[in-house]
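After the structure tokens below, expect a handful of questions from me.
Heads up, one of the protein chains got dropped from this complex, but the rest are sitting where they should.
Chain nomenclature is as follows: A and B, assigned in order of appearance, with residue numbering initiated at 1 for each chain independently.
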Amino acid sequence: MKQFLSVDDVADPMGVAREAIQLKSNPFQYQDMGKNKTLGLVFFNPSLRTRMSTARAAYNLGMHVMVLNVSQDSWQLETEDGVIMDGGKAEHIREAAAVMGSYCEILGVRSFPTLTDREKDYSEYLLNAFARHAGVPIINMESATVHPLQSLADLMTIEEHAQNKRPKVVLTWAPHVKALPQAVPNSFAQWMNRAPVDFVITHPKGMELAPEFSGQAGIEYDQSKALEGADFIYVKNWSSYHDYGHLYQAREWMMSLDKLKNTHNARVMHCLPVRRNVVIDDAVLDSNHSIVQQQAANRVYAAQIVIKKLLEAL
Amino acid sequence: MKQFLSVDDVADPMGVAREAIQLKSNPFQYQDMGKNKTLGLVFFNPSLRTRMSTARAAYNLGMHVMVLNVSQDSWQLETEDGVIMDGGKAEHIREAAAVMGSYCEILGVRSFPTLTDREKDYSEYLLNAFARHAGVPIINMESATVHPLQSLADLMTIEEHAQNKRPKVVLTWAPHVKALPQAVPNSFAQWMNRAPVDFVITHPKGMELAPEFSGQAGIEYDQSKALEGADFIYVKNWSSYHDYGHLYQAREWMMSLDKLKNTHNARVMHCLPVRRNVVIDDAVLDSNHSIVQQQAANRVYAAQIVIKKLLEAL
Partner (left out) sequence: MKQFLSVDDVADPMGVAREAIQLKSNPFQYQDMGKNKTLGLVFFNPSLRTRMSTARAAYNLGMHVMVLNVSQDSWQLETEDGVIMDGGKAEHIREAAAVMGSYCEILGVRSFPTLTDREKDYSEYLLNAFARHAGVPIINMESATVHPLQSLADLMTIEEHAQNKRPKVVLTWAPHVKALPQAVPNSFAQWMNRAPVDFVITHPKGMELAPEFSGQAGIEYDQSKALEGADFIYVKNWSSYHDYGHLYQAREWMMSLDKLKNTHNARVMHCLPVRRNVVIDDAVLDSNHSIVQQQAANRVYAAQIVIKKLLEAL
């Protein structure tokens, strides 16, 4: 693996998920693989799980870790080419990415979308600028449009908890109080479309994801119909792709225990952070249906298998 | 030791202080004990000594260290149960603590009091929520009501500098320019009450600490009387417990050289940071009376013996 920007960099998603599960059973089996090597984690936005799980993954492989919180520790970066840099941005991404790449063997990058300029966001200009200029492998730690480390951990978790060979997985939109990116659902849909599952997406009309991400997944506007017989329910809010960045309101889409009645004793998933009693109610999160904690714990091994594969290809 | 929330988790405070002194003489004797293990340091408030000394302690034991500055690196956490999370807080402490606990073998937590809601502060809701939900041992890195890593370092320092078997230790209130927590004096009182010392507290009338912390200590409202024959003087401001959070003003309580005259050549202690010429004057801090630097240096070994005991009990 030469980089990890999205599922497109992964030849066999389920194969990688299974390798991650194997790694989890013995996390220190490659503890010298990263000796004398450094992973740089570059955050343009806040992070808790990704920050800690990716660092832990690197430690498990014997690497050093450096964190750069761009806005706090450093200065704003210019991403447009050809501009006269006489504004607030002190350094160009061309220099910054190349410099960071000369200090670290691998770089992780987190950068959220603007949610105001769809074309710019969906061009993945910042992630791609890093990939182009850093000179080292890039790990996507959640970009404008996808969050593949999360999706890989999600696939691992489904594989660990699946009760049958071809589980039914439903991605359901849920309410929220602020406009959120489409990165997690986009990415989850991409990975599910390449996994041995029956995948359905349910959301209010108009909340369709970009077609290049939803792909061949079935779309069902009736949430209760979609949830029938589900083995896994991935609950997640996203703001509108079509009316870009619009916060759609529909409280009745919150996940609650009664919605699980006609499921196949479904496991409920969420990438966290989750707003309790807005997105999913307490009764679900505190029940055995919830595997959100297992997903979060698997983030270490998802990151670790990715870093391992990048190290092997250095 | 299963956790380190307060002195109540310590069977023999002086015994642990002596083990810390022994560790100081050879800090790397257990340098492989923490191999492949990670200490997570979670800060809800600023820190210099605790941040650096606790990290150093973990390094001395061969651990990795991760720091999370909650407000900068991540988002605000909800601590109340059962609420509809539609405000500014994006994640519940239940999820956050459990997630951090799945990435780290031990977590340190710093969270200061509100100084406005005494009942809430003294319930230690945040520290206790971590202890309840993290699933791993918690180290108190200064909570709403106590700062046991500081107190252990203080006890070490007293033991190292004691000239007689049962020294007289005086905790004296001192002036300040802003309202400060009671955590350091509360904690110091608790530890001294369980140490082989004669312990006296002196402060202006009305500045009494909560009785569960001052315990059986003698209270003396006349500072000069209290200081007579003192071997150790612990100088510290705190805001009012009874008129909760009130900043009491009394400049004449500042520690100065002339106040040391009737002492037993007393050593002067403070947890730092100290405002010079407000809390303690320059002449004292720059004299041989001051052992504030030795206290601060001992923070490494106090943290190290705690981490060692927690690692042994994993």
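The definition used in the following text is that a residue touches a chain if its C-beta (ideal position, glycine included) is under 8 Å from a C-beta of that chain, and two chains touch if they have at least 3 such contacts.
In this text, all values refer to a predicted model and were calculated from it rather than measured experimentally.
K.L.:
Which one, B:14, B:33, B:162 or B:297, makes contact with the chain that was left out?
P.N.:
That would be B:297, which touches the missing chain.
K.L.:
Which of B:163, B:224 or B:277 touches the chain that is not shown?
P.N.:
B:277
K.L.:
For the chain that's not shown, point to the residue among B:10, B:23, B:42 or B:55 touching it.
P.N.:
Here the residue in touch with the unshown chain is B:55.
K.L.:
Quick one: say which of A:99, A:162 or A:283 touches the chain that got left out.
P.N.:
Within the whole complex, the residue contacting the unshown chain is A:99.
K.L.:
What is the set of chain B residues that contact the non-displayed chain in the whole complex?
P.N.:
Touching the chain left out of view, chain B contributes residues 27-28, 31, 43, 46-49, 51-53, 55-56, 59-60, 69, 72, 177, 272-278, 282, 285, 292-293, 296-297, 300.
K.L.:
State which residues belonging to chain A touch the missing partner chain.
P.N.:
Residues 36, 38, 40, 64, 66, 68, 72-75, 78, 81-87, 90-92, 94-96, 98-100, 102-104 of chain A touch the chain that is not shown.
By our rule, only the chains that are shown with their structure count from here on.
K.L.:
Counting only Cα atoms for the centres, state how far chain A is from chain B in Å.
P.N.:
Taking the mean C-alpha position of each chain, the two centres sit 39 Å apart.
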